[in-house]
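Here is subunit A:
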Amino acid sequence: MIWIFDLIILVFLVITAIISLQVKDLLSAAMILGVYSFLMCLLWSGMGAVDVAFTEAAVGAGVSAVFLISTVLRTSRRSSD
Partner candidate 1 sequence: MSSTITSITPLLACLVSLIAVLPIVLLRKSPNAREGATFVAGIIKFGLVLYMLPTVLAGTKIEYTLWQILPNIAIEFRVDGLGMLFGLVASSLWILTSLYSIGYMRGLKEHSQTRFFTFFAISLSATIGVAFSGNLFTLYLFYEMLSLATYPLVTHHQDKEARTGGRTYLTYLLTTSIGFVLPALIFVFVKTGSSMDFSPEGFLAGHISPSAALVLLLLFTFGFAKAGIMPFHSWLPGAMVAPTPVSALLHAVAVVKVGVFCVLRVFTGVFGIDYLESLDIATVVAWIAAFTVITSSLIALSQDNLKRRLAFSTIGQLSYIILGVALLSDRAVTGSMTHIAMHAVGKITLFMCAGAVFVATGKKYISQMDGLGKKMPFTFAAFTIGALSVTGLPPTGGLISKFYLVTGTVDAGQVALLVIFLISTILNAAYLLPIGYRAFFPKDKELSKTPFSWKAVEEASLPCVLPVCITSTLALVLFIKPQFLINLAGLMLGSGG
Partner candidate 2 sequence: MTEQAPIFILLFPFLTAVIVALVGLRHKSLSWPLTLVSLGASVCASLSTLAQVVEHGPIRYKLGGWSPPFGIEFHIDGLSALVAVTVSVVALLTAIYSKDNVDAETPDKSSQYYSLFLLLVSGLLGIVITGDAFNLYVMLEVAALTSYALIAMGNKRASLAAFKYLIMGTIGASFYLLGVGYLYIKTGSLNMLDIREILETAGLFNSPTILVAFILITVGVWIKMAFFPLHSWLPNCYAFAPTTSSNIMAPLVTKVMIYVMVRMVLTVFGPNYAFEILDWENIVVWLAVIAILAGSIGALAQKDLRKMLTFLIIAEVGYMVGGLWLADETGITGTIFHIISDAFMTLCVFLFAGIVFAKTGARDIYALEGMFKKMPLTMVGFLVGAFSLIGIPPTAGFFSKWYLVQGGINSGNWEYVVALLISSLINAVLFFRLIEIAYFGKKPAEGHDHHHGDDHAKVSEASFTMLLPLLSTAAILIVIGLYNKELVSVIQDFLSQFNLATSIR
Partner candidate 3 sequence: MELLQSIADSFNYWIYIILMMIGLYALVAKNNLVKKLIGMSIFQTAIILFYVSIGYKDGATIPILYEHQAHHGHHDAGHGDAEDAHHDVEHAVEEAAKEIHAVAEDHADGHDAHADDHDTLVDSHDAHTSSAIHAEDFANPLVHVLMLTAIVVGVATLGVGLAITQKLYGEFGSIEESEIIEQIRTGK
């Protein structure tokens, strides 16, 4: 895999992870987690783990995000931290 992409993705991964945990709006947090999952999926496909990447794209970026969003909409959108 191309190390420069690798590096960029890794840095962005950390950034998205921190943002999704720090943002006070849970809906945004869920969306950013989706982005995080998608970046992860890119990284893995770069490492040759296509099946894992595929699954992560479907599950992590797709369904998980939907689950989180539906919960957030069913409960409360604000978070104290």
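Everything below uses one rule, namely that a residue touches a chain if its C-beta (ideal position, glycine included) is under 8 Å from a C-beta of that chain, and two chains touch if they have at least 3 such contacts; residues count from 1.
If you want to know what made the cut, all candidates are chains of the complex that A comes from, given by their letters.
The shown structure was predicted, so the numbers you read here are calculated from the model rather than taken from an experiment.
A.B. asks: Number, please: which of 1, 2 or 3 touches subunit A in the complex?
C.D. replies: The touching one is 3.
A.B. asks: Report the residues of subunit A in contact with candidate 3 in the complex, numbered from low to high.
C.D. replies: Contacts found on subunit A: 1, 3-4, 6-7, 10, 13-14, 17-18, 20-21, 26, 29-30, 33, 36-37, 40, 43-44, 47-52, 55-56, 59-60, 63-64, 67-68, 71-72, 74-76, 79-81.
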